[in-house]
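Removed from the display is one protein chain of the complex; every other protein chain stays in position.
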Amino acid sequence: MSKSTRREFLTKAGIGAGVLFLPGISLTVRASSAPIKIGGSLPLTGAYADTGLWVERGYRYWAEQVNASDGLLGRPVELIIYDDASQVDRGISLLERAITVDRVDLLLGGYPGTTAAAQMAVAERYRKVYVSMGGHMASFQRGFRYSFGAPPLMGEWWYEGAFQWLESMDPAERPKRAAAITANNAVGMAVRGGLADGLARSNIELVMDELYDLPLASAEPLVQRAKALDADMFIANGFFGDGVQTIRAMRALDYNPKLILQGIGSLIPEWVQELGEDGNYVVSGTALHDKLPFKGVEELNQVARERWGLRNAPEYFLFGYAWMQALQQGVEGAGSLNQDAIAQYLRTEGIDGIAGRMVFDERGLPPAFSYTTQVINGQVELIWPLHVRTHEPVYPKPPWGR
Amino acid sequence: MLVEVVQAVVTGLLIGLTFAVLAVGFSLIWGTTGVVNIAHSAFAVLAAFLSLVASRQWGLDPIAALVGLVPLFFILGVVLHEVLIKVAARRTKELGLASMIFTFGLASFMENGMAYVWGPGPRVLNTAYTGAAVHLLGISIPLTHAYGALLGLATIGLLYGFLYHTFPGKAVRAVWQQRDGAALCGIPLHRVTALTYGVSIASASVAGVAMALIYSFTPATYMVWLVNVFLIVIVGGVGSLLGAAAAGLIVGLVSSLSVLVMPFVWTNLALFGLLILVLLVRPSGLLKR
Partner (left out) sequence: MVNRPRDWVYVFGILLALGLLPLAQPSEYVLSFLYFLFSYAAMAVAWNVLGGFGGYLSFGHVTFFGTGAYVTGLMLVHWGWSPLITAPLGGLAAALLALVIGYPTLRLRGPYFTVVTVVTVLIAKIVVLNVPLTGAAMGLWMPFPPWDPFTSRVIFYEAVLVLLLAALLMARWVQHAKFGFGLRVLREDEDAAAAIGVPAFRLKLGALLLSAFVCGMVGAVHGYDRSYLHPDFMFDLHPSIMMVLMALFGGRDHWLGPLVGAVAVMITDELLTVYVGTEAARMLFGLLLIIVVLFLPEGVISLRLPKKPPRAAAAGEGVSSP
């Protein structure tokens, strides 16, 4: 071979060999970038599993998306989700385990509010950012620097939209006497928090205000009371299970209030599955919804249709996704896994995701907001504020079976 | 107001009958063998779960499921006797106290087993008549309560007939009253005791279904039901079938009427308070023969 051809040959061979090695190089580069571990617990079994499982799906779908594109800060994410069996106790120790034994880089939020509130304290102690639904107003008044409700599920804000809607009604049409039953736990009590004032604004008298311990053995005595008191508005500040029992008791006792407010549970698909037509016309609140006009919501609806054959994305699937998205934006905005930097970023720039744009204050909360929902024809519709309304509200509630 | 009280009385009597069935089986075992079977209500909860399964898997109405459950639980009762009670009777000197511990262990075992299989969350039985009711003069009688009470009544009636009008039943009563005397008369103690356990646990299964028609339940619910059972047995006197029935009605009434006079969350306390009161004042039973 002549000198030049040999040089050519060697160059080509060199380039060829280099090309062959390239994938090898990029493989080793990826292999040496360890995944970012995100850990925590959720109620995958137990009283709150119905919801916990949807939150988990939201988290996992987010992780899937992130790993399918550029990862977080260029690294894949790995979720470590323990099952706290709906017990606060376990939520506390499992989060501690994730922090001290698994040494996770980031935390994921728990459910429901009682567990989240307890976990907020743990996260604060270890100085790690904790994005979750929060544990209602009380939990955000403790001066925690690392907890964020993004968005929060704020019991105290829950019925705000419903109260505004009632105020907008002709006074002659409004209910006059309200009966409230409240699950005796942090969530129920928080939702009940805004009740007295809200009702007073529409001149509705609160004639019954009972608490009940979970699990609720039977809703009949409570509903019976409300019926005997001629309450034409019924407020059930509870969860899915007791909510279902309450509706059934109302039907059994033929109690027909004009308006039923339900705390939690009327937004998950199981509500309509369990109750069928009886589940209709129940009004509730939320901080997120599949019909909201924010970026990314429609894509998630699509995912729900394809994967689970549902009409729209379930509420808590959206929440799970939203919380992870908020964390992601915080990390990317800060450009690192430094918890203080992330917290700082969330307070100055905030986030802009499927729950809308929000900047967080000293307490870790966005400005107060609430959307009001009503189940109509088996579908969860938005009825307040007017600019997001998707269906005319049905009021008064038609009697059972008609 | 009157309507509310009448409604509470009606509901109270209905649920009282349901509680009475649960108490009767418990009382039977305590009376005849001195064993305090903490797991009695755990068996009831188990029956409730099984009827739930029957309802979900095969669409069987829980009452229909009893056709299969009652014999099954009868066998479970006999097994309980053979495997645990006989051994315990032989090996321990204070059967009453020892029985408390090992039946507590059994109950805990069952509770967690159920939680493992079905999860600890609250369950409700869904039947064709859930949510339906009969309305009479402004009083609502939910069908679930009515059927539960009828089941209770039927079972207590059957038990009464068994104990007083059949030979094996009379043998059970003989052992109950005078163990040694019964043996002297040639009654096969071992077989009769086994029979007693079978009957007791079988009645627990009926009670479980009846309770589940009315109340939501979790694996841990057995403890709440047990406290009610204990109250009934103490009030009615250990070993009295009719006493248990009457006491059941009383407890049901207290439970139901207390809702009218105190906040809902304190109503359980009323029952607990009543239990402690009775224990301190008349532990031998208010309705002792």
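When the chains are written out, they are named A and B in that same order, and each has its own residue count from 1.
To be clear about the criterion, contacts are C-beta pairs under 8 Å (C-beta built on N, C-alpha and C of every residue); 3 or more make two chains touch, one makes a residue touch a chain.
Fair warning: this is a prediction, and the values are worked out from it, not measured in the lab.
For the options B:Val70, B:Met110 or B:Ile156, the residue in contact with the chain missing from this view is B:Met110. For the chain missing from the display, the contacting residue among A:Thr114, A:Ser132 or A:Asn312 is A:Thr114, taking the whole complex into account. Annotation: of A:Ile81, A:Met189 or A:Ala322, A:Met189 touches the absent chain (contact as defined above). Only one of A:Leu211, A:Ala226 or A:Ala326 touches the absent chain when the whole complex is considered: A:Leu211. Although one chain is not displayed, its contacts with subunit A can still be listed: residues 85, 87-90, 92, 100-101, 114, 117-118, 121, 124-126, 138, 142, 184-186, 188-189, 211, 213. Across the interface with the omitted chain, subunit B contributes residues 36, 84, 87-88, 91-92, 94, 96-98, 100-102, 104-113, 115-116, 223-224, 227, 230, 234, 265-266, 268-269, 272-273, 275-276, 279-280, 283.
Here, only the chains that are shown with their structure count from here on.
Considering their complex, residues 45-47, 49, 85-86, 181, 184, 210-218, 220-222, 224-225, 228, 241-242, 244-245, 248-249, 251-254, 274, 278 of subunit A touch subunit B. Partner subunit A is touched in their complex by these residues of subunit B: 1, 3-4, 7-8, 11, 119-122, 124, 126, 130-133, 135, 140, 142-144, 214-216, 218, 221, 224, 256, 259-260, 263-265, 268.
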